[in-house]
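Encoded as structure tokens, the structure appears first; notes follow it.
Showing chain A:
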Amino acid sequence: MNVGLFIPCYVNQFYPNAAKATLQLLQKSGVNVIYPVNQTCCGQPMANSGFEHLSKGCNDLFIENFSAFDYIVGPSASCILHIKDHLHSDKDEQQAAIIRTKVYELVEFLTDVIKIEKLDAFFPHKVGLHHSCHGLRGLYLSQMSELNAPPFSKPQYLLNMVKGLEQIKLDRLDECCGFGGTFCVAEEAVSVKMGKDRVTDHSKNGAEYITSSDLSCLMHLEGILHRNKSKVKVIHIAEILNAAT
Partner candidate 1 sequence: MSQTKTKDHAALAGAFIKDEERVDWHDGALWYIREKRDIAAKQIPEWEQLREAASMIKSNVISNLHEYLLQFEANLKKNGVTVHWADSAEEHNEIVYSILKAKEINQMVKSKSMLTEECHLNEYLEERGIEVINSDLGEYIQQIDNEPPSHIVLPCIHKRKEEIGELFHEHLGTEKGLSDPTLLTRVARKHLRNIFLTRRGALTGVNFAVAETGEYVVCTNEGNADMGAHLSEVQIASMGLEKIIPQKKHLGIFLRLLARSATGQPITIYSSHYKKPRKGQEMHLILVDAGRTRQLGRKDFRDSLKCIKCGSCMNTCPVYRKSGGLSYHNTISGPIGAILAPNLDMKRHADLPFASTLCGSCSNVCPVKINIHEQLYKWRQVIVKEGYAANTKALGMKTMAWTLSSPGKFTKAGRAGRWFLQNVPFVVNNKFNPWYKQRDMPEGPKESFAEWFIKNENKKP
Partner candidate 2 sequence: MTTREKILGAVLKNQPPAIALPDTSMFKGDSIDLVQKYMDVFKKIGGSSFLVGDIAAVKILITENFDTAKRIVTTLPELSDNFELISDTVDPHSYENIELAIIKAHFSVAENGAVWLTEEVMGQRIIPYICQHLAVIVHAESIVPTLHEAYEKIGPGDYGFGGFIGGPSKTADIEQALVLGAHGPLSMTVFIIK
């Protein structure tokens, strides 16, 4: 199985450890992982701001880099969802359509394709799981609280395999953190208030770490935590699942 590793632009620049952990998890699972070094971005920042027509360059570059693989895996629910929903090409729409079926976020790749049953990981901490909206309502990584439907959670399933880890229970299971792309600066007051409220929910319920499939959410929450000199830390789920025993 050839897997193309897709590392989102800001993860590449600001959170290389999460990218490294993703690479290592995939390598451990036995697949042949390749990282195309000429990749940049999925185009979401422009598209979500109403400038979808400007993301064509990113789309074509993505198709060029990733057509050759059986699967494309990335540690970002929102970027993966964006590719799934919005990857189109004037040059090669057929290839774009194929890629849209092959692209996976890391957690769902591990549970649905690799069908992982155990992890050799140790993370003796209290952890709060933040369901990123794109991961939850877009990729169905877990059941959302709005629906009258049977509960399930792929990230929780994986976290349950990590030794020493205790998951805390939140007051509001899946409220949005307020990052929202350019929303985080265009509507700064609301964005920060939403982030503060999420952080409060985690910290009052005992979280030492907040984890998620989306570093955009975590970057936003971390910014608030640091500013308020909180002891609570953020960590991408790949780094927990890859945490050495």
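Selection rule, in plain terms: all candidates are chains of the complex that A comes from, given by their letters.
The rule is short, and it goes like this: a contact is a pair of C-beta atoms (placed from the backbone, for glycine too) under 8 Å apart; a residue touches a chain by one contact, two chains touch by 3 or more; residues count from 1.
Since the structure is predicted, the reported quantities are computational estimates derived from the model, not experimental observations.
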| item | value |
| --- | --- |
| Identity of the candidate that touches chain A (this complex; choices 1 or 2) | 1 |
| Residues of chain A that touch candidate 1 when the two form their complex | 7, 9, 11-17, 19-20, 23, 35, 37-41, 43, 45-58, 60-61, 133, 137-138, 144-149, 172, 174-176, 178-195, 197, 219-220, 222-224, 226-227 |
